[in-house]
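Here is the structure we will look at, set down as C-alpha cells.
The other protein chains are all here in position, but one chain of the complex has been omitted.
Chain nomenclature is as follows: A, B and C, assigned in order of appearance, with residue numbering initiated at 1 for each chain independently.
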Amino acid sequence: MTNVLFWNEFRHEKSHKEVQAVYPNGLHAPVVEHLRAQGFNASAATLDEPEHGLTQAVLDKTDVLLWWGHMAHHEVQDAIVDRVQARVLNGMGLIVLHSAHYSKIFKRLMGTSCSLKWRDIGEKERVWVVAPGHPITAGIDNYFEIAHEEMYGEYFDIPQPDETVFVGWFAGGNVFRSGACYNRGKGRVFYFQPGHETYPNYYQPEVLRVITNAVSWAAPRPWATVQYDHFPKPLEAL
Amino acid sequence: MTNVLFWNEFRHEKSHKEVQAVYPNGLHAPVVEHLRAQGFNASAATLDEPEHGLTQAVLDKTDVLLWWGHMAHHEVQDAIVDRVQARVLNGMGLIVLHSAHYSKIFKRLMGTSCSLKWRDIGEKERVWVVAPGHPITAGIDNYFEIAHEEMYGEYFDIPQPDETVFVGWFAGGNVFRSGACYNRGKGRVFYFQPGHETYPNYYQPEVLRVITNAVSWAAPRPWATVQYDHFPKPLEAL
Amino acid sequence: MTNVLFWNEFRHEKSHKEVQAVYPNGLHAPVVEHLRAQGFNASAATLDEPEHGLTQAVLDKTDVLLWWGHMAHHEVQDAIVDRVQARVLNGMGLIVLHSAHYSKIFKRLMGTSCSLKWRDIGEKERVWVVAPGHPITAGIDNYFEIAHEEMYGEYFDIPQPDETVFVGWFAGGNVFRSGACYNRGKGRVFYFQPGHETYPNYYQPEVLRVITNAVSWAAPRPWATVQYDHFPKPLEAL
Partner (left out) sequence: MTNVLFWNEFRHEKSHKEVQAVYPNGLHAPVVEHLRAQGFNASAATLDEPEHGLTQAVLDKTDVLLWWGHMAHHEVQDAIVDRVQARVLNGMGLIVLHSAHYSKIFKRLMGTSCSLKWRDIGEKERVWVVAPGHPITAGIDNYFEIAHEEMYGEYFDIPQPDETVFVGWFAGGNVFRSGACYNRGKGRVFYFQPGHETYPNYYQPEVLRVITNAVSWAAPRPWATVQYDHFPKPLEAL
C-alpha cells in the first residue's frame, strides 16, 4: 500500500475567511479523502506541527509527498528541506502544487529562481495535454477546463522539464507549462499548476484524477542499486 | 557568408488570388529580401523547378534551408527528401515553416505523424518566450502578437523538442509549441508555427527577426569529426 | 495479460552453423521462453512468414513488439514498416535489439542514420546504470558484465535519447549508449545494445531481466485521448 503524505502550510485556512469557506478542513482535505477512496494510505502534515510534521521517521515511511505552501515558505526550516531533498534523491516521489513553485524544496531541487508571472482575477484556465502517452495524463480528453484559477504565466524560470505533460491556456492571454515532470536522483518530481486557495479546484474531478495519476507515477518502484565514493581497486587489470 | 535557400512550394501564389494579393512574388520573397538585407546570401528554389531546385550541387553549398509547403507535399520526390535528410544529418540547418509540419522531410526527420489540430478563422496568436537564453528568441520582449494566423493546436504529434523556445496562445482557446528545436546528426532543425499563406505574417518584423535568429543558430559551425563503420582493431591491447 | 511478440529475422540461425549451435531454435527462443515464465503471453514472428508474420490483425493485438534483424533489413517491406510505425505511435511498445539499430523501423522512428562504429572480436562489455530510478534498470547492481559481445561504439547517430539508462564500456576502448529510451506518439521505444548472434547473451539473466523490465515499461497503459485534424469551431467566443 502506497503511503502518501500531503504537506500543507495550512495558514490561509485559519486566517482568511474566504479560504475557510472553500476548504473548512484545509485544502489538503479533499485530496487526502480522494486518495484514500482510491486505495492509498493518505494522511496530512502541516507547518505548525513539531518539525513541520516531517520527522525523519515520517519521511522514511512516506512514498509520495505532496507539497502546498504560499505565505510562509520562509518559515520552513532549512534542515527539514535538507531532509526532504535527501529522501527525494533516494526515491520518494514529490508532487509540488501551485504556489509551492516558490517553496524552498522546489527551488532547491530545481536550482533556479522558479519565478513566474501571476494575476488573480479568477480567469479560466484550459489545461491541454501535450504528452498523451504519459501516465499522468491518463483519462483526460484533449484538455480540461478550470472555471476560475489564478493565472501563472511564462516565462517560468525552471530547468526545461524532463517531460512537459500539460500546457495551460489562460483567458487573459497567457500560457504556462502547467504540468512538468523531473527525475532527480532516484526520485520523481511533478509540478502541477492548479490550486489557488480561494477556488474549489481541489474538489474538481480532473484535478483529482491528475494528482492521483501523479502519485502512482511518482511512487517508488523496483530500481537499480548504485554506490558512490571511493573505489580504489580497478575493475580491470592495468 | 552564410548561404540560405528558401524552398517554397509556390503553388498557392499562382492559383489563389487572395494569396497572390498578399505575396505577389511568392511568400518566400519578403523573407529572402530581409535575409539579404541582414547580410546573408539568400535565394529561393521551388517545387516546379527541375529536381525541385534541390540538386545535389545546390544542397552541397547550402548552409541553411527553409521549407514551406502545403497543398503539394506528396509531389516532392522521395529521392530528393533522402538527399535533404542526408545533408541535414551532415550539418545543414533546416527551418520548417508553418504547414511544412506535414512535409515529407519534417516527418522523415521526426519519425512521428506530425499531426495537429487546426482552424483557419483568422484569430490572434500570441507567441510566448519559454527559453529566454536561447539565441532564437533574441530581441523578443516576453512575447509577440500576430493579428491573424491559422490556429495550430495541441496535441502536436512530434518528439518532445530538444528545446521548446516558444509556446503559442490562440484567441480561440488553444495552445501550441510554436517554436521547437531539434538536433539531428550534426544538423539543427527549427520548427516555427507562423506563416499561413493568406495573412501577411512574413512581413512582420518579429517573425522576420525570429527566422533570422534561427538561420544564424542553424548555420554550420566548427564541429567534431566522427567516423562510422567497421574498426576491426581495438584501441586497447586485449 | 500483456501480449508480447518477438520479431526475429531468423536467417543466421538457418545459414550459419555457429549461430545454430548457440540458438538452435532461433535467438528469440530463450527470450520468449523467459517472458512466458514471467507471466507474459509471448510468441514469435519471422521474416519469411507471409507479411513477415506482422499482419494488421497480429499487430492490433500486440502490446509490445521486440525486433531483431541484421542481414536482411532491406527485405522488410516498406508497407509493413508503415504499419508497425503507426502502431507504435498509437501506443504499442517497441524494443529494438542490437543490430536492429539499422532496421528500417528504427531508422524510421529516429529520423537519423543510426550509424555507429563496430568490431566483432568477442571483447567484454560492462553495461553501467546511468538512471537508477528508471524501471528498466531495476535489479541491476551498478553494472553487469557480458563476457563476449560485438563492440558498438560512439558516435551513434541517434537523436539524444529522452532518457539514457545504460552506457556500455568495451574492453577494446570504446563506449556506447547501450540503453536508450524514446517516447514517440503514445508509444515507448527502447534500444538495447546486447545480442550478437554468435554469443549466448540472450540466455544471460541480466540481459533477460532488462528485456523483461523494458517490456513492462513499454506496455500500453491508461492514457489521454487526443484528436487531430480540423476543428473549425473555436473553444472561446471571439
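Methods note: a contact is a pair of C-beta atoms (placed from the backbone, for glycine too) under 8 Å apart; a residue touches a chain by one contact, two chains touch by 3 or more.
Worth saying up front: this structure is predicted, and the values here are computed from it rather than measured.
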Fill in: Touch with the omitted chain, as defined above, among A:Glu123, A:Glu145 or A:Glu206
A:Glu123
Discussion item. One chain is left out of this view; which of A:Phe10, A:Tyr182 or A:Tyr202 touches it in the full complex?
Written reply: A:Tyr182
Response to the item:
Touch with the missing chain holds, among A:Gly39, A:Gly172, A:Pro205 or A:Pro222, for A:Gly172
Worksheet item: Out of C:Arg87, C:Arg119, C:Arg177 or C:His196, which touches the unshown chain?
Response: C:Arg177
Worksheet item: Of the listed residues B:Gly39, B:Gly139, B:Pro205 or B:Pro232, which contacts the missing chain in the full complex?
Response: B:Gly139
Item to complete: For the chain that's not shown, point to the residue among C:Val19, C:Met110, C:Ala138 or C:Val167 touching it.
Response: C:Val167
Worksheet item: What is the set of chain C residues that contact the non-displayed chain in the whole complex?
Response: 126, 128-132, 142, 153-156, 160, 163-164, 167-170, 173-175, 177
Response to the item:
Against the hidden chain, chain B presents residues 91, 126, 129, 131-135, 137-142, 162-163, 171, 183, 185-188, 221-227, 235-236
Discussion item. Contact with the hidden chain only, please: which chain A residues?
Written reply: 85, 89, 108-113, 115-119, 121, 123, 151, 153-155, 157, 159-160, 162, 171-174, 182-185, 224, 226-236, 238
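In this text, only the chains that are shown with their structure count from here on.
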Fill in: Pair of chains with maximal C-beta contact number
B-C
Worksheet entry | Superposing rotation of chain A relative to chain B, computed on C-alpha atoms, to nearest 5° | 180
Discussion item. On a C-alpha centroid basis, what's the spacing between chain A and chain C, in Å?
Written reply: 34
Discussion item. Please tell me the distance, in whole Å, between the geometric centres of chain A and chain B computed from their C-alpha atoms.
Written reply: 36
Practice prompt. Give the residues of chain A that touch two or more other chains, as numbers and ranges in rising order.
Written response: 126, 129, 131-132, 142, 163
